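In this view, the complex is presented without one of its protein chains, the others remaining in place.
Each chain gets a letter, A and B, in the order it is written, and its residues are counted from 1.
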Amino acid sequence: MSAPGSGSSSSSVDVARLVSVMRRTEPLVHCLTNSVVRQITADVLLAAGAAPAMVDHPEEAGDFAAIASGVLINVGNPTSEQVEGMHAAVASAREHGTPWVLDPVAVGALTLRTRLATGWLDHGPAAIRANASETIALAGAGAGGRGVDSTHDVDVALAPALLLAERTGGVVAVTGPRDVVVSTTAGSTTATWITSGHPLLQRVIGTGCALGALTAAYLGAARAASIPDHDAVVAAHAHAGAAGSAAGRVAAGPGLFSVAWLDALYTLSPEEIADSVTLLDATP
Amino acid sequence: MSAPGSGSSSSSVDVARLVSVMRRTEPLVHCLTNSVVRQITADVLLAAGAAPAMVDHPEEAGDFAAIASGVLINVGNPTSEQVEGMHAAVASAREHGTPWVLDPVAVGALTLRTRLATGWLDHGPAAIRANASETIALAGAGAGGRGVDSTHDVDVALAPALLLAERTGGVVAVTGPRDVVVSTTAGSTTATWITSGHPLLQRVIGTGCALGALTAAYLGAARAASIPDHDAVVAAHAHAGAAGSAAGRVAAGPGLFSVAWLDALYTLSPEEIADSVTLLDATP
Partner (left out) sequence: MSAPGSGSSSSSVDVARLVSVMRRTEPLVHCLTNSVVRQITADVLLAAGAAPAMVDHPEEAGDFAAIASGVLINVGNPTSEQVEGMHAAVASAREHGTPWVLDPVAVGALTLRTRLATGWLDHGPAAIRANASETIALAGAGAGGRGVDSTHDVDVALAPALLLAERTGGVVAVTGPRDVVVSTTAGSTTATWITSGHPLLQRVIGTGCALGALTAAYLGAARAASIPDHDAVVAAHAHAGAAGSAAGRVAAGPGLFSVAWLDALYTLSPEEIADSVTLLDATP
């Protein structure tokens, strides 16, 4: 396959409709995520129009995953007790049909989280959201990066992403300068390339992790409206990326960028989000 | 009782004096709170004029509650080890006369925190700060909300709040579009309604949790000046609400709102805070 350049959109995904549906639904997202990004993750969900709840304790995590609209499992910097809560949440989400998202932070570079994320591949994640290095490592195709950074281009991660999509049956999103979302349905594979965002997103902690939570929000809202998971994942990336582009137009540094990004997640209309990003469906 | 509308203030609480006393005292607030909001809680205390310290470890929590001006126990997303620290802090606060505040985040919806918060009702909290759903659940009058959101109006929580005030002997504050602070002294009950704030406070994580910490700060300062606990709790809500109103005048989204809220907590004078809010004492 060849990687498309930026240009006018050509995709079957109706981003504007999905943003409207998500904001109207106000999905409750159960986040089991790392302690570095809990505040910004919650703020991103609130700004975008969803509702966050962090419930990590093993006694409570299973119950909450059963009633949430979506669940995020982010393996960055876990504690032993939180890992127990994650196991309970994954099992409960699967049992109750709650869509759950796996964010394999720094998988490949570190042993505990690699073991965890790999083990959960067979538990039906609705989506995996990762950078290129993490995608390659999770697919068993490489040694991973040096932590949360990606040392690989998104293009190189396309084949491993397809492997993961086939193995899990879920959607796989690889985040980078340009994102790609891949999924396989009834033997047919779709890849949607998304051009949006801004380089300063890399200079604010948690923008990628929060996108994982936003993906869970869109999945929860989309399922309630019988919209395909693939479209939900694309819309989450479009929402975050469009807000990044808007923030980049007003901010010269990461402090103001972070503030403007939250504001844009809140103020951009569904149509403004759809118009701001370039989508291209391709057959990989 | 009938709920009063917004209008000119009619209350015996001298908000301006309390703000001055709190800032002069610079109370040290021992916060045992959830990991999502620790940063903004500390920033709110610093901006308002208090001093934060998060001390969760069971080996240290008891010692610190003995020397702090006030203690916050917020049961959102607890860990098992932090729960041990909370037990130690509550016992020490009670023994040493340190006023402590209970924030029953998501009580009713989740089992562990419901058990914890209910158990501590008999340990003499100086104040309880909650939304309407949490107040109703804690009073045993309902099933609670869907997490941190409130699905009930403040008015409906007035009777449960009175029950909690009578049972604990402490002040009970129900936070919402309009707040109400209730307490019972020598068989006489007072309710103070507070009209202030801004809807964007609901779109920034931790504004309510930080208000719990600010309540502990005001209680510590007020006790040192022999001012009633009821007045301290009202002043904390007035300070946070006035800053919310000021932030709402300059911000269109939650990112800038959060920044402006912290700035207003810091820059508003005692008189500006008092003038910005509408108070009404009522006999419920």
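Basically, a contact is a pair of C-beta atoms (placed from the backbone, for glycine too) under 8 Å apart; a residue touches a chain by one contact, two chains touch by 3 or more.
The model shown is predicted, which means the values in this text are computed figures rather than measured ones.
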{"item": "Options A:Val15, A:Leu28, A:Ala48 or A:Ala106, residue touching the unrepresented chain", "value": "A:Ala106"}
{"item": "Of A:Val234, A:Val259 or A:Ala274, the one touching the omitted chain in the full complex", "value": "A:Val259"}
{"item": "Contacting the left-out chain in the complete assembly, out of B:Val13, B:Ala47 or B:Ile194", "value": "B:Ala47"}
{"item": "Hidden partner chain, residues of subunit B it touches", "value": "28, 35, 38-39, 42-43, 46-47, 51-57, 59-60, 63-64, 67, 79, 81, 258-267"}
{"item": "Positions on subunit A contacted by the hidden chain, ascending", "value": "34-37, 39-40, 76-80, 106, 109-113, 146-149, 202-206, 251-256, 258-259"}
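In this section, only the chains that are shown with their structure count from here on.
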{"item": "Centre-of-Cα separation between subunit B and subunit A, whole angstrom", "value": "34"}
